[in-house]
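Take a look at chain A:
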Amino acid sequence: MANDPSYSEAYQSGIREEMYRDSRIFILGTDLQERGGHFAQVKGIAQEFGGERVRDTPISEAAMVAAGVGAAMYGMRPVVDLNFMDFSLGAMDEIINQAAHIRYMFNGSVPLIIRATSGIAAGGAHHNNSFESFFAHTPGLSVAVPGTPYDVKGLLKTALRADDPVVFMMHKKLTGIRGPIGGPEDLVPFGKARIAREGADATVVSYGYTLVTAAKAAEVLAAEGEQIEIIDLRTLFPMDMDAVINSLKKHGRMVVADEAPLFASITAEIAATASEVAFDSLKGPIVRVGAQRAPLSADPGQVDATIPSVDDMVAAIRKVLSY
Partner candidate 1 sequence: MGAREEMQSMLRMMMMIRNFEETADRLALRGKLSGGIHNSSGQEAVAVGVMSALAPDDVIATTHRSHHHTLAKNFSAREVMAELMTKVTGVSKGRGASMHLGDVARGHFGGNGIVAAGMGIGMGAALGIKMAGDKKVSVGFVGDGGMNTGRTWEAINMAAIWKLPLIVVVDNNQYAVETFINRVTAGGDLAKRASGFGLPASTIDGQNVIEVRDAVAAAREYALAGNGPTFINMLTYRYYGHNTGEKGQYRTLEEIEDWRTHRDPIEQFAARLFKEGLLDQATYDEMKVSVEAEIQDAVEFSENSPHPDPSEVMLNIDSGKLRG
Partner candidate 2 sequence: MEEVFIPALGMAMEEAYLEKWIKQEGEAVNAGDVIALIETDKAQVEVVCETSGTVGKHRFQVGASVPVGNTITVVLAPGESE
């Protein structure tokens, strides 16, 4: 609805409420105080809480995440805002070798959120990587991929109240979407998928902006009388495979979709696992929809050719409906 908060405002709402609740929470990153972050995700927060709790940093990704890791181990609850997920590569050791592994060895916890905007839009190869699978692949990390304003706020609150390193990925093309958000105590747990659309004929499992593509495809097919279910995973680790399997068992037809390169992707994980545990329920092979394994071109036409379109999604669903 037009008066509902946007995806970024949902984040602001969640962080604001939690920062009032818990004085240990603070944010650090580049261009946060005046600009409010590159996606307005913390607009006004510095003005409300001051420069100690919303800290502008130099462009030093390794030091930003190291600062978060050490402060979290000490007992604070930092949020490191990298703005673009692509910039995490400058801190990959700090995220994977350090943040993710400390709890396992060192009798302590790392309550750290690494927030960044991710997903494919415009701007070319250095701002449009899809890193979901390798963060989800790393033991010790959890990965949130909220698809709605409600989930942005609810998942953020859960992450800020747990004791774990969380990679919080917000999709660029969802930045402006609007929708209802919950109140101060409406938390969304990790590992609990959401049925974004109910349907009895086939299921699309997805997350992030691909949910929008899937919803458009479902509308196309609804006009033909096909009822498509859409599952929004919300978090990639932990992953709600029960929800996936339960939906699959209804009709035995499943598409798994995102916009990451198909090879070695999250969709491969889901399809493989679903095939192992629910083979007897399948009417035919699970179909995966994803990107070609190409760096992202800056050319809009080439972008469209790289990632799945509504037509691609419709074709994939038609294929499983044909079983």
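How these were chosen: all candidates are chains of the complex that A comes from, given by their letters.
Please note the rule applied: contacts are C-beta pairs under 8 Å (C-beta built on N, C-alpha and C of every residue); 3 or more make two chains touch, one makes a residue touch a chain; residues count from 1.
Only a predicted model underlies this, so the values are computations on that prediction, with no experimental measurement involved.
Asks: Given the candidates 1 or 2, tell me which one touches chain A in this complex.
Replies: Answer for chain A: candidate 1.
Asks: Mind pulling up the chain A residues that touch candidate 1 in the complex?
Replies: 24, 26, 52, 55, 57-58, 60, 62-64, 66-76, 93-94, 97-98, 102-109, 139-140, 142, 158-159, 161-164, 166, 187-192, 235, 238
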